[in-house]
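The other protein chains are all here in position, but one chain of the complex has been omitted.
Chains: A, B and C, in written order; residue numbering restarts at 1 for each.
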Amino acid sequence: MPTFGAGIWHFATYKDRYATDGYGPPVGLLEQIDRAGAVGELSVVDLNWPFVGFDGTLDDVKAALAKNDLKAIAITPEIYTRDFVKGSFTNPDPAVRKRAIALMHDATEVALELGCSYVKLWPGQDGWDYPFQVNYHDIWQLALDGLTELCSAHPEINYVIEYKPREPRVKIVFPSVARTLLGIERVGLPNLGILLDFGHSLYGQETPADAAQLAIDHGRLFAIDVNDNMRGWDDDMVVGSVHLVETFEFFHTLRRNDWDGVWQLDQFPFREDSVQAAKQAIRFLKAIHRALDVLDDDALAQAQAAHDALAAQRLVQNALLTSMAGLENA
Amino acid sequence: MPTFGAGIWHFATYKDRYATDGYGPPVGLLEQIDRAGAVGELSVVDLNWPFVGFDGTLDDVKAALAKNDLKAIAITPEIYTRDFVKGSFTNPDPAVRKRAIALMHDATEVALELGCSYVKLWPGQDGWDYPFQVNYHDIWQLALDGLTELCSAHPEINYVIEYKPREPRVKIVFPSVARTLLGIERVGLPNLGILLDFGHSLYGQETPADAAQLAIDHGRLFAIDVNDNMRGWDDDMVVGSVHLVETFEFFHTLRRNDWDGVWQLDQFPFREDSVQAAKQAIRFLKAIHRALDVLDDDALAQAQAAHDALAAQRLVQNALLTSMAGLENA
Amino acid sequence: MPTFGAGIWHFATYKDRYATDGYGPPVGLLEQIDRAGAVGELSVVDLNWPFVGFDGTLDDVKAALAKNDLKAIAITPEIYTRDFVKGSFTNPDPAVRKRAIALMHDATEVALELGCSYVKLWPGQDGWDYPFQVNYHDIWQLALDGLTELCSAHPEINYVIEYKPREPRVKIVFPSVARTLLGIERVGLPNLGILLDFGHSLYGQETPADAAQLAIDHGRLFAIDVNDNMRGWDDDMVVGSVHLVETFEFFHTLRRNDWDGVWQLDQFPFREDSVQAAKQAIRFLKAIHRALDVLDDDALAQAQAAHDALAAQRLVQNALLTSMAGLENA
Partner (left out) sequence: MPTFGAGIWHFATYKDRYATDGYGPPVGLLEQIDRAGAVGELSVVDLNWPFVGFDGTLDDVKAALAKNDLKAIAITPEIYTRDFVKGSFTNPDPAVRKRAIALMHDATEVALELGCSYVKLWPGQDGWDYPFQVNYHDIWQLALDGLTELCSAHPEINYVIEYKPREPRVKIVFPSVARTLLGIERVGLPNLGILLDFGHSLYGQETPADAAQLAIDHGRLFAIDVNDNMRGWDDDMVVGSVHLVETFEFFHTLRRNDWDGVWQLDQFPFREDSVQAAKQAIRFLKAIHRALDVLDDDALAQAQAAHDALAAQRLVQNALLTSMAGLENA
C-alpha cells in the first residue's frame, strides 16, 4: 500500500465570497490535526504556515502530530492572503515582494525544523485578471527571479510549485505543467520541482497522466495531490466521485515509472464530514491500487503500441469495474 | 435486458473539415446494416434519409434489415446538408424552409412505411454563428412554426427533437433540455418530444440525469442516445470510456421512473472498428444494467433525502466497481 | 440616458476560500452607501439583507440613501450563508427550509418599507455537487413549492430569480434562462420574473441577447445586471473589459424591445478601487448608449433578415468602434 497524506486544510472549515460566515464553525489547528489522525489511514500532512489563529508553539504542533502518528511532509506558506492579493513573487510593489520572500524563507525554517520533505509554493495570487493589466515579460521574469533567490538560498530542501490555471486570479503565472517546467528549466536549480494536482491538470485541459509523464521525464515530479472536479473549475471534490478512468490512468502512469511518493488528498469537503470524506477517498484509492495489481500490463502495452483504444479500454474496465469486490464494507 | 439500438451512421465512415477524403473508404447503406447486424446485440437502428449514395429501393432496405434481425426505430431526415447550411425550419430563405419541411414530410412517409416509432429532428444548422447575425425572436418563432406545421400534419407518428448546444452552428436553436421543453410546450402537440443525447447534455453543462428527469416529468422523454466525451465538445466517444458515474446515474434515473425505451448508441468511431466499438459499448451497458440490479435503492433514496453525497457515492461505488466481475470475457 | 444602479456589495470588500482575511479591511454598510453615492452616476442600489455587521436602524439606512441621492431598488435576502449551505428552498431539512422562507418574508417586509421594486432571490446554495447526491424530481419540486408559497403571499411586490449555472454549488437548480422560465410558468404567478445577469448568461453558454429576448417574449424580464468574465466562471469583472460586442448586442436587444429598466452593475472589484470601477463601467455604458443611437437599425434589420453576419458586423463595428470619440476624458 502507498503512503497516504492530506493537506491539513482538508480538516478545516471554509469561507467563500458568499458564505462569509463560513461553512461551519472554525476548527483550530490542533483539532484539524486530530481529525487527520481520526481518519486512521493518513501518515503525513501538509501544513499551512503561519498557523493562523493558533497561539501555541511549534512544539505543541509537533506533539499533536506525534499523538496522531502523523508527520509533516510539507509546509505551505500563505502567500495568497490579504497582503498578497496582487501577488507574492510578482507583486508590483517591491516591498511586498520582499515580504513575500521573507515569509517563504521563514516557512523554510519551519519545514526544516519539522523535517519536511519540501516547501510547497502555490502562487495563486500571482497573475492577472484583465487584458492589458500586466506586462507579461516582466511578470514572468519576476516569478523566475523570486524562485531563483529562494531556492538557491536553501539547497538543503526541495521546493515544489503547485501549478493551477486560475482561481483566485483569473490567470495564474504557473498555469500548466509545461509552462512550469519551462520556468523550472530556466531557473536551473535541482531543488525546484512540481506538485501535480490531479484536479488542476484535469480542469486545465491537460491529460493528467500525460502531465505526470512529462514532469517525470524532466525529473521534476516531486509530489502529487488528488481530488476531482467537473473539468471547469477546481471543485476539489472527493477523489473517485467523477473521473474514475482518468484517476486510474494517472496512478497507472506513476506506477509504470516507479514513482513512489505519497498519495495525497487535496479535497475541500465544504458540506461534508471531513473525516468521512478522507476515509471514503482512501477506500477508493485502495480499490485503484488493487486495480493496478490486476491490470494486464503487457496486454495494455501492446494495445498502446498500436494506439488501440478499444483494446485498452477493455483491459481497463476489466480491472477497474471489479476493483471494489470484497471491499464494500471496508 | 433492455433493447439495444444504434444510429446507422455508427457503421459508416466519416469526413471532417481536415480529412476531407474520409477516415476510411465509404461504406454503403446495405453494408452499414450488415455491420449493425454483425454486432449481434442490436435490435433496432435509426436511419438517415434520403439514403445518400444508395440506388436501391426501400424494399432492399427492408430486406437487409430483416436479414440482420433489425427493425428501423426511426428516420432522421438530413436537414443539415448543403441545401440547409443556413438552417432548415429557420432558414432565412422561405423557399429553403419550404424544401426542408417537404423533406421532413417525405421522411415521415418513409418512417410510416418502415413502421418506425418516431421521426428524429436534429436541426444542427438552425442557429447562428456571429453576434448580431439573427433576430432571436424571429428565429425562435420560425422554429416553433415549422414544428407546428410538421407535427400537426402527422398526428399518427411521433417526432423528437435532439437538442444540442452547438456544432455545426456555433449556437443551435434547441441547445438544452429546458429550452426544448419550453418550445414543445409552446407548440402544444402531444406527438412532439425529446431525444436526449447523453453526450450533448454532458457537454452542455447539464447533469444528464437531471435533464432526463425534467423531460420525464413533462411527459416528453421519447428516446435517448448514449456516448461519451470530454465535456467540451460532442466527441461521440464509446460509452463507458470516461464518465462512468454519470452514465450510471443517467440509467438509474431512467429505471427509477420506469422508463423502458431503447438504449441507443450514437457513437462516431472515427478511427476504430465500428462493430467492435458497438460490442464494447454494449458490454459496458450490460455491466451498468447489472449495477442497477445490485444498487441498494432504499439506502440510496435515504442518502438522497439527506443530500448525503458521501453515503450515495459509497453505494454507487459498491455497485459500479464490482459490475464487471464475471463479465471480463464477455 | 438610462437609470444606473448597482448591487451595494460592489462597494464592500470580499473574502474567498484563500484570502480568508479579506481583500481589504471590512467596509460597513453606511460606508458602502457613501461609496455608491461617490460614483455620482448611480440612482439606485440593491441591498443585501440582513444588514450583516450593521447595528443601526432601517431609518439610518434610509437617511444614508437619501443623503447620497440613492433609492433602494431591491432587497436580496442572504439565503446562501452558513445556515443555508445545503440550500434554502430546497434544503433537505424542513426546519431550515422554513427558516429560509421566513427570512424571505422578512426581507419582503423590508423591501416594502423601502419602496423597492422587487425582492431578488439568488438561490446559489440550492443545488448539488456530486452525482447521485439528490433526487432531481424532488429538489425541483421543492424549489417550485417554495417559490409558490412566497410569491403568492405577497402579490403586492415582484420577485425575481437570478439564475446562475454554478458557484457556490457545483450545480444550481436555476442554471439558465429556459429552465427558470419553465419553473416560473409552472408556478404561474404574475409577480415572479427573472433578473438576467449578463455574466451568468455568458459563462452558461447562452447568448445573452437571446436569453433576454426569450425572457421578454415570456413577459418575465424584470431586471438585469451587467459585468464581464472569461466565459468559464462568474468573474464579475468590470463591464466592457472583454466582451464588448456581446454587451452591445445585449443592450441593443433591450432597446429593440423598448425594455426600459435599470442598467445595473454586479461587479466584484476584488483588487480595484470600487468607486473607480463603477465610474469606468458607466463611462463604457454611456459609450454603448451612444453606439445604440448611431447604429443603423434599418440596415441591421435587413442584414438579420438575411442572417448576413458580415453586413451585421460591419454596422456594429461602425457604431461601436467610434463610440468613445469625445468621451475620452469623461
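Convention: a residue touches a chain if its C-beta (ideal position, glycine included) is under 8 Å from a C-beta of that chain, and two chains touch if they have at least 3 such contacts.
Remember, predicted model here, so these are calculated numbers, not experimental data.
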In the whole complex, of A:F11, A:W49, A:F89 or A:W128, the residue touching the missing chain would be A:W128
Option touching the unshown chain, where A:G204, A:G240 or A:P269 are the choices: A:G204
Write the list of chain B residues that the hidden chain touches. 14-24, 52, 80-82, 85-86, 124-125, 129-131, 166-168, 170, 230, 232-233, 235, 237-238, 241-242, 268, 270-271
Contacts of chain C with the absent chain, listed as residue ranges: 205, 230-232, 238, 240-246, 271-273, 276-277, 280, 283-284, 287, 309-310, 313-314, 317-318, 320-325, 328
Touching the missing chain, which residues of chain A? 86-87, 92, 128-138, 140, 165, 171, 175-176, 178-179, 181-182, 185, 204-205, 207, 209-210, 213-214, 217, 245-246, 249, 252-253, 300-301, 303-309, 312-313, 315-316
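In this text, only the chains that are shown with their structure count from here on.
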Give me the two chains with the most inter-chain contact pairs. B-C
Averaging C-alpha coordinates per chain, one finds the centres of chain A and chain C separated by a number of Å equal to 35
With centres defined as the mean C-alpha position, give me the chain A-chain B separation in Å. 39
In chain B, what residues contact two or more other chains? 205, 245-246, 309, 313
